[in-house]
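Of the protein chains in this complex, one is absent; all others appear in place.
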Amino acid sequence: MEITYDKNAQEILSTIKSFARKSSLWVIAYGTGCGAIEIPPTMTSRYDAERFGIRGSATPRQADVLLITGYLAVKTLKRVIRTYEQMQDPKYVIAFGSCTINGGMYWDSYNTIKLLDKYIPVDVYINGCMPRPEAVIQGFIKLQELIMNKKAEGAAKYKENLEWYRENQRKIIHNWRMPEYNW
Amino acid sequence: MQNNLELENKIAEKIKIAFQTAEVQVQRKQRIKVNLNEDLVHPFLTFAKNTLSYKHLSHISCVDWIEDNQFELVYILLSYDSLVQIIAKTRINREKAEFPTARNYWPQVETYEREIHELYGINFVGNDHLVDFVLEDWEDLPPMRRDFDTVKYSQEHFFNRPGREDAQDVRKTVTKHSGEELPDLAKIYSVRN
Amino acid sequence: MVEIMISIPVIFVTIFVGAILTYLIKLIMPKVEAYFALLVSAATSYMAFALPKTESIYKFNLGSFNLMWGNNEYSHLFAMLVAVLGFFVVLYSMDFMAGKVNLGFYYFNLLVSIGSMLGIVYSQDFLSLFIFWEIMTWSSFMLVIYAQDEKFSVGIKYFVFSAIGAYLLLTALVILYTNSGSFLLEDNINNFIYLSSQNQILVIIFLIIGFGVKAAMMPFHVWAPDAYKAAPSSFTALFSGALSKMGIFGIGLVLFKFAIQNTDYFTYFQFALAWLGGITALLSTFYAVFQTDAKKLLAYSSIGQLGYIIVGLAVGTPLSIMSALLLTILHGAFKAMLFMSAGAVYYRTGLLDMNETRGLIRKMPLTFLTALMGIITVAGVPPLGGFVSKWMLYEALIQSNYYFLVIIIFVASTAAFLYLYRFIFSLFLGQEEKEFENVKEVPIKMIIPMLLLAGFTLAVGVVPGFVLEQISKAMGYLGIQTPNWENSVLFSNWENSSVNLMSVATSIGILFVLGAIFLTIKNYRSTRYVTTKDIHTSGEVPTENENLTFAVNFYQPFERSLGSVIKPSIDRIFNLIGKNIESAADYLRYIYTGNGQTYAMYVILFFVVLILFADLMFGFKF
Partner (left out) sequence: MDSFWMKILGFVITPLVAFAVGVTYGGIVRKITARIQNRVGPPIYQNLLDITKLYSKKTAVNHGVMQHLGPVFAITASVTSLFFVPVLRDSSFWFNLSFDGDLIFLLYMMVFGSLGMALGAGQTGNPNSAIGVSRGLALMVGYEIPFVLSLVALMIQFQTTSIHGLLAVQDTFSSWIIFQSPFATIAGILAFLGMMHYAPFDVPFAPAEVASGPASEFGGKYLALMMTSGSIFTFVKLVLFVNIYFGGAEDLLTLILKTFILYMIPVLTGIVNPRYRTEQAIQFFWKWPTVFGIIAILIVVL
């Protein structure tokens, strides 16, 4: 029993959905690196991200946005992948600082990854070491634009190219004891 | 200031009397350095804990003396009575890196030994909890050993952003563009000079 | 044709001879005895149902005593409870007890206890009541010590308390007999007024304590948690559900047939009994919160619920008595459900410790459903039956003058949520562990009684009329004016204070179905099931053996908050009561030598003392 909508109605509906999604971004509070310290000023009185509907959430099940705040050790990456997979679709990733882009000052570390988007799909990068709260909010607004234009399809990309991502992940996480991601 | 070192000297004297082979040196106020033979470390720890009331072990550290083919273990002890730190050092063989655990004196030693085991590959005999600490599932050479090439490892294992695959020292590029001379210290410590 | 056959002696012959035959059959043909026991109890239950309520009177003489058995509306209410529960428990036992030792012994005692309970309710004279009472005590004692291992002291504790109760009962009976010269209930009721006021009070107190011991009324509850735990779960269902109700049966009889005649002191009795019931309810609820053993938790809960019933009876307004009798029936149903589901978990896992069991919901869904409906009923949440009795009790308490008692009852029933959630959470919810991987749902013979009882609680919650009808008739026998009741509307005396259960149930039902349909249809395909290991643990992947269930010290904050206010005093009271009574009981235990001749001597001695006592105190000459 497939319900078919009028095309216009469908469009309106999907616009409403996109609008709701963009206006209500719940961020999973996962402080991975030094960038985590930039989040409190972003959220509190000085910069007040809540005026854009950005709010912290306690668990990945409720969250929409995974904020990778800085360098990722291999051990942390494993937890990040786990957290990302526990989030509910649609979900977005914002990567934070140069460490996630090219390794940053940890470019030669034996234990930190240098390219985040080889492991999980990143929708928006925020440059800087560390980015200021203004830059963080700018990143969120960029993400909102992408959502409104239906271009923030990281989760779909992940689902499509799961094999490729898995291969990359398994390359550095040797002892793979993760539950299967069955989407 | 010299007359203020009475306490330190007194403790140093006691150590000298008990351990005659030990090199005892009062480095500055509140710090005594003790160099010990490998087999005297445990008697010394017992002595410090029971006789000198060094109830607290702050840290265990390790130095890789690859030139001497030795590891140096550093035990940092603190007494709450005198507030004088004792830094007890010993050297062990690098090839057969084994040392008896000090977990029996201070339970928290377990964590420090786990860390040293992971980063230097020293096996602490008697500590049965030398499991993964910071590095999960590490299969390579222990990374803090000086013969471990971290750049090579990272290039082999992690992806590089195109444009940074040369992974050159930033300072070199900076000096090239600005025409300034690279500082001497930087020359020494730069990874690829 | 059939109707001629059904009379009280036939029932007794059926069940007692059936019990003996069961025992013999076990000796000859093992594995058949369970079916035979089922047959016997089914026949008994059928006859108890079909027994005419008023005409079936059977008179006979035993020595010089006129004795009488008969059925009336009040008896019929309890007889139905016993018959239904007895049949269900036998049905449940068939699988639950399969493979255990001494099954002949078990079924013999089970049937005898069912028979003796029927005997108690059908007795129209005190002598046969007392004899059946003792048979009941003895058979239940046998089942408490049935599982031999170290439970003998528990059994002894139970027996000693029962004996104290029985002696007090007997003393009261003798006083009554000296007054009326007859054991017949009717004669005693009519002649009660001629007793001296002092003796009236004595008789009432003795009778209430004697019956109250079985109802586990505080401070005579000490035996209950251990005995309930020691007995096999199948029997505990009957023990808590029906056997303890015999105490309520007696108390109801005493209060409204005897005590009410003593107009001077009746209000004091009511007051004392009501507060005793209230405190029983409150303290045992708090105690249940901190139990770790599922059956002990239910045992304390049972004591608490009987506290409510006693409150209801003692307050003595029509509404409160109706609520008490309804709760009596309901408690039989839901406590049997809960004990049966705890027993089902024990049957499959061998565990009752709530710190160890977990995550059985998907393995035992029907048992979970039973337990769920059981706890909703106990909690008194609509639309199940518990709400009906709770509502009546509160209305009755508020409308009579027990203002602070209603607070105590309210607090007790709110605190009951704590232990109820603990019970269902620890057994069925939480992490699904690998050690319970092979657990299956219990056999159908155990499921059927549980689900039928659950259906009964639902029916009572929506259309309580069919039970209220019988209850109001029973109240008519007790001589109490029946409150207003309709099939599915609850009334109290105050204007507008009514609850239309039908519209409640309709509203809940429709909304629930709508909500469920909405939630299930919406993105049905993208809803997926994940295991309980796949939870938010800050990104950590839990290992197989990692214990993620929060079970130990479940109510620590609550315990801490009680800490400064009540907990020490509860402990102190319980220790004082418990220790003293237990040590006294221990001392009494030496009386029980295990030698039949000494017992005979005790009985003779007891009668001698009684005669002397009666002679000195009441001027009665034999």
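A few notes on this one:
Order of writing sets the chain letters: A, B and C. Residues in each chain are counted from 1.
Convention: contacts are C-beta pairs under 8 Å (C-beta built on N, C-alpha and C of every residue); 3 or more make two chains touch, one makes a residue touch a chain.
Remember, it's a predicted structure, so these values are computed and weren't measured experimentally.
Although it is left out of the displayed model, the omitted chain contacts the following shown chains in the full complex: A, C. Interface note for the absent chain: among C:Asn71, C:Thr370 or C:Thr549, the touching residue is C:Thr549. Summarising the interface, chain A meets the missing chain with residues 16-17, 19-21, 23-24, 26, 44-45, 48, 50-53, 55-59, 61-62, 64, 87-90, 183.
Counting over the whole complex, chain C has residues 359, 361-362, 365, 368, 372, 376, 379-382, 387, 390-391, 394-395, 398, 403-404, 406-407, 410-411, 414-415, 417-418, 421, 424-425, 429-432, 492, 494-500, 503-504, 507-508, 511-512, 515-516, 518-520, 522-523, 526-537, 548-551, 554-555, 557-558, 560-561, 563-565 touching the chain that is not drawn.
Convention: only the chains that are shown with their structure count from here on.
Inter-chain spacing, taken between the CA centroids of chain A and chain B, is 39 Å.
Between the Cα centres of chain B and chain C there is a gap of 70 Å.
Taken residue by residue, chain A touches two or more other chains at 78, whereas all remaining positions touch fewer.
Residues of chain C that touch chain A in their complex: 526, 528, 530-531, 533-534, 536, 538-541, 543. Those residues of chain B that touch chain A in the complex are listed here as 134-137, 139-140, 143, 148, 150-151, 153-154, 157-161, 163-164, 167, 191. Listed in rising order, the residues of chain A touching chain C in the complex are 30, 59-61, 78-80, 82-83, 86, 89, 177-179, 182-183.
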